[in-house]
Every structure is written in C-alpha cells, then in structure tokens.
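The structure's right below; bear with me while I get my questions together.
A single protein chain has been removed from this complex, and every other one stays in its place.
Each chain carries a letter (A and B) given by its place in the written order, and its residues are counted from 1.
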Amino acid sequence: MAVAHQHHETPKAGTPPPFWTIARRDSLAGFLFIAPQLIGIITFVLVPLGLVFWYSLHEWNVLANTFTFTGSQNYRMVLEDTNLLEVLGATTIFSVGLVVLNLSLALLLAVLLNQKLAGIAVFRALFFSPVVVSLVAWTIVWGFLLQKNGGINGMLLMVGIEGPNWLREDVTAMISVIVVQVFKNVGLNMILFLAALQGVPKELYEAARIDGAPAFKQFRRITLPLISPTILLTSIITIVGSLQVFAQIAVLTQGGPGLSTTVLVYYLYQQAFQFDYFGYGSTLSILLFVIVAVLTFAQWQMRKRIVFYEN
Amino acid sequence: MLYHPTLKFTVFALGLLGLGGIAQAQDAVNLRMTIWSANEAHLKLFNDIAAGFKKEHPNVTVAYESLPFDTYTTALTTQIAGGNAPDMAWIFETSAYDFVKSGALYPLTDTLKAAKGYNLEEVSAGATERWTQDGALYAYPFSTSPFAMFVNNDVIKAAGAKTPAEMIASGDWTWENAIATASAVGKSGKGGLVVRDFNYQNWQYLTSVWNGWGASPWSEEGKTCSMADKPMADALSFIHDAIFTKKAMPGPGEMVDFFAGDAAMTITQISRASLLPKDKPFSWDLVPLPKGPAGEYALIGQAGIGVMQSGKNAKTAAEFVAYMTNPENSAKLSQFFPSARKSLLNAEVLKKTNPLLSQEQIEKVVINGIATGKVMPGHSGFAQIQQMVRSNLDAIWRPQADVPGTLQNICGQIGPLLKR
Partner (left out) sequence: MKTDLSPRLRVALYGLMCVLLIPFVFPTWWMVTSSIKPISDIFAFPPQLIPQNYDWTTYSKVFELQPFVQQYWNSAYIAAVVTIGTMVVSSMAGYAFARIRFPYADTIFMIVLLGLLIPSEVTIVPLFQMFLKAGMVNTHWPLILVPIFGAPSVFVTFVMRQFFVTLPAELEEAARVDGLGRFKIFRKIALPLAKPALASVAIFTFLHSWNLFLEPIVFLSSADKFTLPQALTQYTDAYGGPMWNIQLAAATLTALPVLIVFIIAQKQFVEGLAHTGLKG
C-alpha cells in the first residue's frame, strides 16, 4: 500500500550521513499524520472498551451505590441466560434479513438509476431522501403506518386485502423492523453501488455486446465482478450496522411480541439501562463486540475468494 | 461518584464541611430536580415556587430538568450511574420500592417535621406507605391522582346504548354493563373502552380493571406471585373476551384516542381532564370505576419527590422539598397534582383547582377515590418484572389464547424475581 520509495540521496563524501534521512522523516511524518486519529481511538474507543470489560467483572448496583468484584460470574450468567438463545436467534434473523434485503434492493436501485433517463436525478434524490430524514421521525411515522388501523392496512384495504396486525405478530413484526430499517438506509448503499457502476469502463460492455452476450450475462460476467469490492465493503458496513440497530426496535416493537424482535443491542440496553444490571449489560456488550469483530474478520478473510481485483 | 475512592472521599469531606461550617451557608447552592413533565404551565408554577424559596434562601437556586416521560427512570438511573445524580428527582410509584430500599434517597421525615406549619400528620398513612421504610419517609408523594372513567355521551347515545350516568342512577354500574355499552359502541364503528396508556405493553394500567375482581399480580408483601390465582385468571379472561369477542376494547395495534372523540369511555387519571378538546367539544362525563364481582373499588396513581443521598446539598434539597410541598404550595400544586393532605381534600378547595369538574364528580371520584383507593402495584426490580410479564402476556393478546396457562407461565418466570 505505501508508495514511498526510497530516494537515493547518496551522502557526499566526507560528511556524516544526516540523522534525518528520508525514511526517518517519513516515519515521523506518518506518526504525526495519524496521531490525532490514533489518540482519538485510544481515548474514545479503547479506553472505554477497557472500562466496559472492567465493569463486566463486577456487580454494579447503581441505586444502592455498590460496585463489587465478582470475577467471571457475569460471564457464567451469559451461559445460563435462557433468554439469550432466543435473543441471538432474533439477532441472526434480523441481521441476515436486513443484509440480504438491503444489498439486493440497493443493487437493483443502483442499476435502475444508472440508466440514461430524463429526470433520473429526481429519482435518485427521492430514493435517497429517507437517509436525511431524522431516524426518530422516520420510525415514529412508520409506527403509525404499521398499526392495525394504520396507513399500510388502509392502502391494502383499498385493493381489498385485509392486512395483518404488523407489529403484533411474531413474523410480521420482524419483517416490519427489517423493512423499515432497509427503506431508511438503503439509499446509502445505493449511492455507493451507483458510484461503483459508474466506475465500470463502458468499453467492456461494448465488447460484450459485439460478442452478442445478453444483458443479464453482461451483468453477471462484467458488472458483478467489477463491483465486488464495493459489495464487500457495503456488506461489512451493513452487517456491522445491523447489529447496532436500536432506536427502531425501541419505537416500533419494544422487542415484542414476546422476545421475537429483541436483538442483542436492545437486550443489552434493557439489562443495563432499564433493569440497572450494568455489570451484566457490560458483559453482553463485550459479547456483542466479539461477535462483530469475528464476523468482520471472517468477511475480510473471505475477500480474496469472492472479490475480483482488476490487477 | 460511585466507586472512585478519591471522589467518594471528597464528597464525604464536603459533607463534613456542610455539617460543621456555617460559613458554607453563604455559598451559592445550585439544586437540580429531574421531572417528567415538560408542560409550560407546570414549569411556570415550579419556577414560581423556586423563586419563593429563593426569597428566604437567597443563595439557593433551583433548576428543573425535564426528561422524556417514556424513558424517565432509565434516563435518571443513567445519570446516577454516570455519577451525575440530580439533587432531587420525581419517582414513579412503580419504581418507588427500588429507590426507597436501595438507600439512594435521603430520609425526609425530620426535615419535613421541622418545617414551620408543615403538618405532615395530615398526610394519610395510606398515601405515604410505599415511600416509607423503617418509619422514615424517603420521598414525599406530591401527586395522588385517582383513576376514573371519562365518558363520551354523544358517542354512546349515537350507538343507542345506556350511558354510565343512567346505569349509576339505576344502581347497575357494573363491569358487565359497562362492557355491554362499550361493545355496542365498538360495533358501531367507534372505539369502545380504552384503558389509557396500556397499549398492550404497560399492563400495570389494567389494575384499574382487575382490582374489581380483587386480583393482584403478587401478594401483599410482594414475595409470591398471584397472577395464576383465580381472580386474575377471571379478570383477564373477562378482558380478553371484551377485546376479541365483544369488540368492546380496541385490539392490539389499534389506535383510538378518546380525547379526540373516537371512543365511548376511557380509564385514566382525573388530571387528564385538561386533554378534553376545547374547539370540538363533546358531551362528557366523569364517573367512578364500575363495580366488579369483588365489589366497589378505587385506584390511585402516585408520584413522589425524593432527595438523592449522594448530592452534596442533600440537606438544602430536603428543605426545598419541605417548602415545595408545604400546605400553601401543595394547594397550588393540586391544580395539576392532587394532594394527599386532608385539608386539601374537600370539595371547596378541589373545585377551585379543577374548574372542569362538577361538585358531584369531585366528591364521588376525587375525594372518595383518594380516601379509599389502592395504589398501583409496584415491586423492587419492577422494570425487569414488568418486561418479563409484558413479553409473556403477548400470548394472551390474540383471539385464541390460553389465559390460565399463560398466567401459570408468568408465575413460573417472575417467581424467583419476586423472592429476591
């Protein structure tokens, strides 16, 4: 990745080589350039993470003002927590559903919006618009629309369908929180894909067309491989993001019905902030962090196999 | 702070100084009270009271911090966890036990008794019970608000059903008949009976119904689950039937707002009278809760003000609470927050502060309600119990449901929590 090639400033005969060689100067410059970011990460990410780990070894009763070292007790609780299995199941369904739906919709929209059509700019802006609407407002509005007698069912009724009670049944509640989140944020991935599509050299399609390859084949053989790095990037961002979805759940379903939409982040929020089990909540935080880290690492490792590089 | 030894020591040292040094009395003291109302009229009244206190204690300034209602307790404990506890805080009746038992609150009894003309004795023992531990009052219940039934007579008459007033006159104002009226309205396209704030999540508001069956979620001393007992099973079966068979109550996910004129009746606290529409008024009434199989009953919701033990000005804060809730200021507060002081529990005083209510409504609903009402259920660790019951009750809120079986389940789950 680094392109800083050594220059050949041969020291003149008789003078000792200067201490500040190009390499040394570069090292210093490198450290200075990254210093603000690195110090920020240490202060605002690593130290807090360390503190969270420290809390996870304690039983912390906020109201009674006690903070007792309990060692691995909270970690044993993770293994014994009967709800956790259900929570992890919900988390998996939510994340997988979100990533699949988000990426395929984003790609579809990007391909559509990459066409040369009059007024395409307006469509791009409209598809992107939910991204700029405040998350809270967006979720509240969808909360209205998804009620039993809300807007969605009102529209369905116009075409003669009696809609389900979206937020109150296990399956539809999960679908609802996924879909609301996808519509909110798919615009970001759509733009990233659009940018990637515009980076695909047009000559490649020309050549394929001369060879008589049909459109879908062009897409599979040319487009997909060339934008695969973007697919990797967006899928990492989307998976990581999906594990952090909180406000939507809090507003729409509060984790219900039952525990069917209680994802890990919401569960840890409940434990730490609502039930005041800060120690156990911290332990779940560490669990969440490990899951995210492992997933990202695995994806990163897989990139060589699935991502096509031009060179 | 919570556990940092140096800071803890500093607080301790400051506390000693506060006890020993008179010089400190001249130092500026800034007190902060967290509240869940952001209402302008409320804040104006509170600020007036703070200004009155400042006249006597020129060095003390009180600021109010409005936290969102829905997440109030969560936000408050987050502040405490972060080491930024307020000096004073409003506390919900449901989380009262957590706060009172934890030792987080500063005992108020001595300060209140010492305040001139305070007359703590006139506050009934029933009202202070939940806020008292080992004879000391840890938070003052400044709001004691009875639950009652608001009625939209226009909607009921349009559906050709009997109004509650008619039923009261003929002596058959019972749950059975109330639901019959609600059902008639529900089938006419409007909403029947709405238990406000319940929303199929905050099940504790159903207490306003199941108390008519003599049901309660747990025993008096809070150690054993009584959700699976017959009264609760009967009450919840009745409610289930009212929702899904009789269509007398809006089902899960159906939004019906009584105060917008869309429902026949709603159960809520009387202070919500201020939500009655002014521009498109309907003919409304306020009546006591109907009689259940276990007889007549009343329910009150409470809110307390506590002083946080960890604040360095706890003593001054307690003095402010004494000032804020003295008879004179209680009278002012009671226009929004009914007081449990006997001297304020008469029709004359209440009429002045509740101009919307008639003399009869005040006597039957307010005075009688506060005098005989039970307080909403609460428990230590309420948030977790609440959540556990809520997620299990979801199984009941569908047309085909096994009510007794679900209740058995709930007891199995919350049993261990109750014993703690």
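In the analysis below, contacts are C-beta pairs under 8 Å (C-beta built on N, C-alpha and C of every residue); 3 or more make two chains touch, one makes a residue touch a chain.
This is a predicted model, so every value here is computed, not measured.
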Partners of the unshown chain among those that are drawn: A, B
Absent-chain contact - pick from A:L84, A:M174, A:L259 or A:A272: A:A272
Which residue of A:I140, A:A207 or A:M302 touches the chain not shown here: A:I140
Residue touching the undisplayed chain, where the options are A:L46, A:A64 or A:A207: A:L46
Residue of A:L63, A:L243 or A:L259 in touch with the missing chain, whole complex considered: A:L243
On chain A, residues whose C-beta touches the chain left out of the figure: 1-5, 7, 23, 25-31, 33-34, 36-41, 43-49, 51-52, 55, 109, 111-117, 121-138, 140-142, 144-145, 149-151, 154-155, 157-158, 179, 183, 187-188, 191-192, 194-196, 198-199, 202, 205, 209, 215, 218-219, 223, 226-227, 229-230, 233, 237, 240, 243-244, 246-247, 265, 268-269, 272, 278, 282, 285, 288-289, 292-293, 296, 309-310
Chain B, residues in touch with the chain not shown (by the definition above): 36-42, 63, 65-70, 72, 75, 78, 81-84, 255-257, 260-262, 269, 271-272, 274-275, 277, 280, 336
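We adopt the following convention: only the chains that are shown with their structure count from here on.
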Where chain A and chain B are represented by their mean Cα positions, the distance between them in whole Å: 41
Residues of chain A touching chain B in the complex: 60-65, 67, 144, 146-150, 165-169, 254-259, 262, 270, 273-276, 278
Chain B residues within the chain A interface of the complex: 2-3, 73-74, 77-78, 80-81, 98-99, 102-104, 200-201, 251-255, 310, 381, 383-384, 387, 390-392, 394-395, 397-398
